[in-house]
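Showing just some of the chains, left in place.
Naming follows writing order (A, B and C), and every chain is counted from residue 1.
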Amino acid sequence: MDLTLTEDQQLVQSTAREFLAGRAGADGSELWKEIVDLGWTGLALPEDSGGVGSDFLDVCLLAEELGRAGVATPFTPTVAAALAIAEFGTPQQKQDVLPAIVEGRTIALARGHWGAEGSDLTATPAGDGYTVDGRALFVPFAGEAAELLVIAGTVVALVDVSTPGITRERLDVVGNEPMYSVTFDGVSVAAQRVLADGVDAVTAYATVLTCAEMVGGAQAVLDMTVDYATQRRQFDKPIGTFQAVQHHCANMAIDVLGSRFATYEAAWKLDTGQDAGTEINTAKAFVSDAYERVCALGHQVHGAIGFTAEHELHRYLRHATAAALNHGDADFHLDQLATRLGL
Amino acid sequence: MDLTLTEDQQLVQSTAREFLAGRAGADGSELWKEIVDLGWTGLALPEDSGGVGSDFLDVCLLAEELGRAGVATPFTPTVAAALAIAEFGTPQQKQDVLPAIVEGRTIALARGHWGAEGSDLTATPAGDGYTVDGRALFVPFAGEAAELLVIAGTVVALVDVSTPGITRERLDVVGNEPMYSVTFDGVSVAAQRVLADGVDAVTAYATVLTCAEMVGGAQAVLDMTVDYATQRRQFDKPIGTFQAVQHHCANMAIDVLGSRFATYEAAWKLDTGQDAGTEINTAKAFVSDAYERVCALGHQVHGAIGFTAEHELHRYLRHATAAALNHGDADFHLDQLATRLGL
Amino acid sequence: MDLTLTEDQQLVQSTAREFLAGRAGADGSELWKEIVDLGWTGLALPEDSGGVGSDFLDVCLLAEELGRAGVATPFTPTVAAALAIAEFGTPQQKQDVLPAIVEGRTIALARGHWGAEGSDLTATPAGDGYTVDGRALFVPFAGEAAELLVIAGTVVALVDVSTPGITRERLDVVGNEPMYSVTFDGVSVAAQRVLADGVDAVTAYATVLTCAEMVGGAQAVLDMTVDYATQRRQFDKPIGTFQAVQHHCANMAIDVLGSRFATYEAAWKLDTGQDAGTEINTAKAFVSDAYERVCALGHQVHGAIGFTAEHELHRYLRHATAAALNHGDADFHLDQLATRLGL
């Protein structure tokens, strides 16, 4: 058992932190270009695809720093798709897509029958390939993406966003990520664009990366709250000298550390090819709740000042509430955990 | 012990509910005019001041309906000020202010040394009256009000907003109510505008009215969530048939009913002239947390659809988070309760 | 709306409190005799049955004081049965049973198909009456009772404990009340011992009385904890001067007061013949959880001293955990509440 970062991992982390400092609210496409230039999208991809061949854990460290910095990028869906393609794609698919991702191509995940969201994608066999119909609601970055990784039942396929029959409609949502409804009307998918498998893989990678982003966000809220508690004075002493405020902050710290343990354990199991199902369900259910608790306590310590519109607490609260639903809410993961327990 | 509404109270409630239906987001000044025409601002004021002489409980029923409808008005500060003036004002003060309030004059509460908000008003004796200096942060409706009820230490005084030395600056906050920072720079207050007393009274009335608004808001969230659970289908049946969703809704209902009990018990004690301190602390601490729990569960049942920008859940979540801080957050009231327990 | 006690109710309360002071752990049968002599079992029964004709609320005040004193008696099942008989019994049944209850006869409630407990009583028509078979698990005071009120499906009947075919086996349970498994092997019940109705009534009365006992127990835990916090010193000052301990006690006080509101609202609705279903479900679910929270915080404030075997905290924790299950646990009442919400 060994949970500290290696020197390389520390370098990944500190470089990312430095690069992202003060970038909250940065222009998305410009930031994405810089991220690509830094090589982040290829970090865990094989070297023969133009990647660096690092571990998935290193990618999680980047996701954590993105969450900490409060920036919204297509990093998670793009990398989750890339890792699934690297694992289950044909040589041709890998050659077509992976180097392009290393160079900055973005991918969004369009999924059917996911949770309560009204997605109802179907893939009907047609010739060697499939015809995809239906609608995927709440697809982050679908409008910005060059390609969609479509998941309909057990079918996973790459689809260019310009394929006839695809309509992407921007939704007006509360949240930091651009969100789309994507409609498929008789969209043809050729056999050579269908992956051998990958539903579970893309789900696992995307869920754990989302958890890592949340860990980073929760850490940022803890940091700004402790900082505020030491500076803000009331009755002639810092509010951080009141035991109630101290315990609020300590409880936040416990939730942040617990979230980090759960997330990196799941990441490590994934990385080493073990069955990570229990750890992923545990991480998503725990971290989703913990991040919301951290934001609530952060707001309580900040008091009314936290409600001024420009306060960055809002960005994190929006992130927490949206990310809690991404890739399954608490009820969804509790259901899965119960099944794993034999119930 | 008797907690049902009288016929008169039922009439107040149903009339208000009908009037406010569909008014969420209505233009504030137009709505206020209609509210005044309906006689709400004078409902609990003495008849010789132009009021109706009803109970404070009736006013709470109106506040609950305002919260339920999701509208933001200066009702709570105006009525809390009016009731304190009716109780502690001189005959001249009553004559000057109460009939005007019945006719629609609005009053904002500018308070010093309240919680962690940086307010630091001081009232220094000057001649027969006082000079008020300092700043009151987070004063709802200060920009719209005609008068301020200034609370600085034990001094309570009426101050016209046009008095030299007063600056009102709109704050950009997340929340439904317009919020202001009000600065006092050597503001002269004549003796005849100072109330005999009233700090506790105005605090008590404003706190309980705020609780009543929150009860109404929580009820609205419960109603829309149950409604959604019966209509939204997943796996070919309404999501309200899942036991997890049923229990979420049942837990929301318990919080709403518990909040209503706590609030009306405090209101009733106030109405009958009993010491309501314990009940007010209990109500504010319990209802603040309960409303936030209700919103969180409402979001969980709604899933991603609750994050579309036009969804009215947001209005209530903003209300819950802002109202939780108004007139003291949970820590503030826990401190007071502990004192009442002898600790 | 009016929740204060009348003078008569205050007298009931203070007399009971004085009588019960220091009786925790008293010999059960001696205590029961005194309770009967005080007229408690007949308090809410009609005068023509030898009772006093008081309200159900007064009986709840007695149950609260019994819970507060930490004594275990057959008061709740006996009075719940008596009230149901007074409401749904034939004149002959009333005459047979009610004066006897006023004189001290005790009744236990043997119920089938209740929760997860393995009870499976059936009542099969036989002649004019029924044959009862099966087993009722966890029947408090069945061994001490003179009669059983048997509830099997929609059948409610009085059965003498000496009727052939009845076996009562004492269970070794953690809890303050003597608990029995009662087996029915072809037990004949004559038509004249069957009530016209009463399943809902006896359930409602017993549930609310159980809530009242829990309110009393929670109040006792709060009182002893505040007392300990003011006396016990650490680092040369009372532990009650630490904000964390103050907030623990304040949170306990909120739970106690909220429990009292919920319980007495349900009692009052029952008393006035209104549909009290929502209030009863709310009370049982809320109070069960609140009492356990109060005991947990009480233990935290007391620290290790609370674990000495003779400490009276244990009595209340046992009461809280057992009473949380009596007449349906939280899941049971959440299910019922969801049904009332239309889910």
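Quick note on the criterion: a contact is a pair of C-beta atoms (placed from the backbone, for glycine too) under 8 Å apart; a residue touches a chain by one contact, two chains touch by 3 or more.
Everything numeric in this text was worked out from a predicted model, so none of it was measured.
Shown chains number 3; the total number of identical copies in the complete complex of this file is 4.
Just so we're on the same page, only the chains that are shown with their structure count from here on.
Same-residue interface: chain B and chain C share over half of the residue numbers found at their contact. Mean C-alpha positions place chain B and chain C at a centre distance of 39 Å.
One simple way to say how far apart two chains are is to compare their mean CA positions; for chain A and chain C this gives 51 Å. Residue positions 245, 331, 334-335 of chain B each touch two or more of the other chains. The touching residues of chain A, when paired with chain B in their complex, are 115-118, 137-138, 171-175, 179, 232, 234, 239, 244-245, 292, 296, 299-300, 303-305, 307-310, 314, 321-322, 325, 329-331, 334-335.
Taken together, the chain C residues at the contact with chain A in this complex read 242-244, 247. Chain contact summary for the complex, chain C toward chain B: residues 1-5, 57, 226, 229-230, 240-241, 243, 245-247, 249-251, 253-254, 257-258, 261-262, 264-265, 267-268, 272, 274, 278-279, 281-282, 285-286, 331, 333-335, 337-338, 341-343.
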